[in-house]
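Working notes for the structure below.
One protein chain is absent from this view; the other protein chains keep their places.
Letters are used for the chains, namely A, B and C, taken in the order the chains are written, and counting of residues starts over at 1 for each.
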Amino acid sequence: VRTGVTAIRPHPGNPYTAKVRAAAHVLNGFGKTTGLEQIRELGTLETPILLTNTLNVWKAADGLVEWMLSLNPYIGISTRGTVNPVVGECNDGYLNDIQGRHIGAAGVVEALDTASPHPVVEGNFGGGTGVMSYGFKAGIGSASRRLPEQAGGYTLGVLVQANFGRRHQLTILGKPVGLWLDDWLPPGPSSEPDAPERGSCMIVAATDAPLSSRQLGRLARRAPLGLARTGSVSGPGSGDYVIAFSTSEFLTGEAGPPVRKAAVLADEWVVFGHLIQAIVEATDEAVLNSLVAAQTMRGRDGHTAQALPVDWINSRLAQA
Amino acid sequence: VRTGVTAIRPHPGNPYTAKVRAAAHVLNGFGKTTGLEQIRELGTLETPILLTNTLNVWKAADGLVEWMLSLNPYIGISTRGTVNPVVGECNDGYLNDIQGRHIGAAGVVEALDTASPHPVVEGNFGGGTGVMSYGFKAGIGSASRRLPEQAGGYTLGVLVQANFGRRHQLTILGKPVGLWLDDWLPPGPSSEPDAPERGSCMIVAATDAPLSSRQLGRLARRAPLGLARTGSVSGPGSGDYVIAFSTSEFLTGEAGPPVRKAAVLADEWVVFGHLIQAIVEATDEAVLNSLVAAQTMRGRDGHTAQALPVDWINSRLAQA
Amino acid sequence: VRTGVTAIRPHPGNPYTAKVRAAAHVLNGFGKTTGLEQIRELGTLETPILLTNTLNVWKAADGLVEWMLSLNPYIGISTRGTVNPVVGECNDGYLNDIQGRHIGAAGVVEALDTASPHPVVEGNFGGGTGVMSYGFKAGIGSASRRLPEQAGGYTLGVLVQANFGRRHQLTILGKPVGLWLDDWLPPGPSSEPDAPERGSCMIVAATDAPLSSRQLGRLARRAPLGLARTGSVSGPGSGDYVIAFSTSEFLTGEAGPPVRKAAVLADEWVVFGHLIQAIVEATDEAVLNSLVAAQTMRGRDGHTAQALPVDWINSRLAQA
Partner (left out) sequence: VRTGVTAIRPHPGNPYTAKVRAAAHVLNGFGKTTGLEQIRELGTLETPILLTNTLNVWKAADGLVEWMLSLNPYIGISTRGTVNPVVGECNDGYLNDIQGRHIGAAGVVEALDTASPHPVVEGNFGGGTGVMSYGFKAGIGSASRRLPEQAGGYTLGVLVQANFGRRHQLTILGKPVGLWLDDWLPPGPSSEPDAPERGSCMIVAATDAPLSSRQLGRLARRAPLGLARTGSVSGPGSGDYVIAFSTSEFLTGEAGPPVRKAAVLADEWVVFGHLIQAIVEATDEAVLNSLVAAQTMRGRDGHTAQALPVDWINSRLAQA
């Protein structure tokens, strides 16, 4: 198995000359995600976000910088700053030859060039190639919510790279599906009762609602509540990060009028309440989609991750 | 309805001369909780924690300082610092005459003098007098977990002052109890579809596991995952705070040997994984207990909060 | 000596219905400042800021709430939130009978009613009554800078309650004035060589530049560099807090159009660089002004704090 890269482009244009407002939240910082310092300071995102596996983070970041420099050859020469690549990761060492670090500049460029907002490729692709959740093969998953027109009609989407959870914890629509599966299936690869959860989850949320970086931070802090709905307790063993951005405004970061008129959500009450509901629901659903879309995979040393037995679960859910 | 004060004493002794390690996490800072700055800086708690209603926070803090000064008459005279009262709050303005601010020094002293670890008084008492959750009367709730002996046999307890959630969101053991209740009951006081949740939750966690303040912070950041299990999305409208402390070691904060030998949890893996599981489960259960223990109450202007129809729910749960 | 209260009103109007954008920075959190949680979450300030002494914080906060409720009788009844008082403090226990806690609601109301932006009363008044810095009597101090027209012509003002520093550390315009004074004067009250600095400083910065709360936070993080210019190392013993706000826009926090057009500083480069220079310089100067404006005071138990020997220092500076 050779883990690749999933690229999330904030919009089809040049992300360096059209930066978007952004924020980050760290639920569990035991991870290697890079690029969050500048997001916190400046409240903006100026590159696509890459998701890959743990030991490829810096190769991917380097490839992303390469791609940004070819798109913007003046970076660091005539610009105010240089460029801040944002790369997240999950540790897929059960299936993947993690020390192989098989990523290369070509793979990063391909991921970036083929990244398109619609439709997201879910399942065992890119950064989702080797990940597992709740004892089954997982991958990239996504989901979105559209707010009612009276709440602005905004859209919020969530994409996850899901690599966490032990089988007995899996919860779907409130049902203890993991316990049912424990009864039905032989013990899975992580079912030693005292093995702590060592997985992680990257959560990227995007919205067209005009949120400030402070408001995006408030939103990001709710995404873990969606994780919890799938059964997660955010075990000690690896990093869980949320990055949220808004496409409502594009910023150059370079010289221009000293003051700009920004449209910002004034209603941090009704509309914002809907956005909170949306990020919790979409995070929950994106994790489930990452499982449903993934397929059985055989990895290093004969390790195999089974796809979620969706039909069996559906019939059990129908009975419950 | 006159809201009182609930006092949580970290141990039966003098909290000023036997400080405990502590940490705080803020899920939603739209609240008035006081005393967290010093907890973050010094990693210690040196007073009981009081929970009251919003507009009483400063009266309660002042009463707590009064009580601490009478217990430790040398504070600010011969001690290195003064004293940092910690007070949390929920807004119970639906039932309570919030502007009345009926608390007084006597009530605070009584709450402190009668505070005892066993058993916690749950329901409509003290700081829980006027709170509501998920459209029903709630109050103080608590729950605890004991770790298996092979994971150290430590205990972790959670106490909540629960004042959040709309009826349709209520989730018990994964079941959509709130939706069942919406079908069965007439619309409740907060059932306008677009009214955002405006409630809050104070969560206090205590353990005898020897955690550093950094480790207590890691633990505190998981408590919201327990809130999520009851259906919460942490609406925009009010503050959600977690304070965690460990009773494993008592610190004087005054002169003494320059270096001390502290027992600290080295196993931030298996044992810590159990503690994480414990705080998520105990937070979930403490919220439910705050509902189960509460009783119907009539408040200001004829406002009434009904107790949770426990029998009806139990029979529905038995069918599901 | 009976410490009073200094009130900083963000503008002459009603601060609850005309909230201003705000941020906070904590250099040393070993203090009792209250109200920063909500500032961090919502990015706004909705009351005057009070400065008093340590053990009066909660009485002052309670008085401030009382004043806010009389100004806005609907708070907590028909408003979305309640009200978040912001109160900072210094420990003036050397001069002041700190346990006396002599503040009362009347004093708070008087401080609020008489607070006016021009001119600030510096020296031994209000919250500055009992404070000392660098071994001398200090108090409230203030300073401001006006940006050049080509940088927007904005104004930034800083007010400090200065209660920190040991005599030998005092630095004025880069000159080691404290060492000169040590040569000239007998040992002062805090001149034991190993006594750590136990003082604190409250710094409040206000500007009319249109800064977001994120930008105000960036600015606040530079104020300690101004403290350093006066010789401070921010000793371990007490709290140093910075609160920054912008009067460029007034926010209601209540229902209104869901999206607003906010003017925000786009130039986080040239103009922002001037603002950074301004906050560092004004913080430095405000501390010095707090010393220059203060007068010798006799306090509890015969403790006396001398005024800075300004004439002597001026003649020494003229020679250097």
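The working rule: a contact is a pair of C-beta atoms (placed from the backbone, for glycine too) under 8 Å apart; a residue touches a chain by one contact, two chains touch by 3 or more.
Model, not experiment: these values are computed from the prediction.
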Absent-chain contact - pick from B:G152, B:G235 or B:G299: B:G152
Residue of C:L159, C:L181 or C:V280 in touch with the missing chain, whole complex considered: C:V280
Chain C, residues in touch with the chain not shown (by the definition above): 27-28, 150-151, 171, 174-176, 194-197, 218, 221-222, 224-229, 232-237, 268-270, 272-274, 276-277, 280, 320
Residues of chain B (touch criterion as defined above) contacting the omitted chain: 41-43, 80, 151-152, 210, 212-214, 218, 251, 255-271
For chain A, the residues touching the chain missing from this view: 26, 28-38, 40-42, 54-55, 57-59, 61-62, 65, 69, 75-77, 80-85, 91, 93, 98-99, 198, 237-239, 241
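One rule holds in what follows: only the chains that are shown with their structure count from here on.
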Self-contact between copies chain A and chain C, residue sets same or different by half: same
Centre-to-centre distance between chain B and chain A (centres being mean Cα positions), rounded to whole Å: 32
Chain A-chain C separation of Cα centroids, rounded to whole Å: 42
Residue list for chain C, restricted to those that touch at least two other chains: 41-42, 80
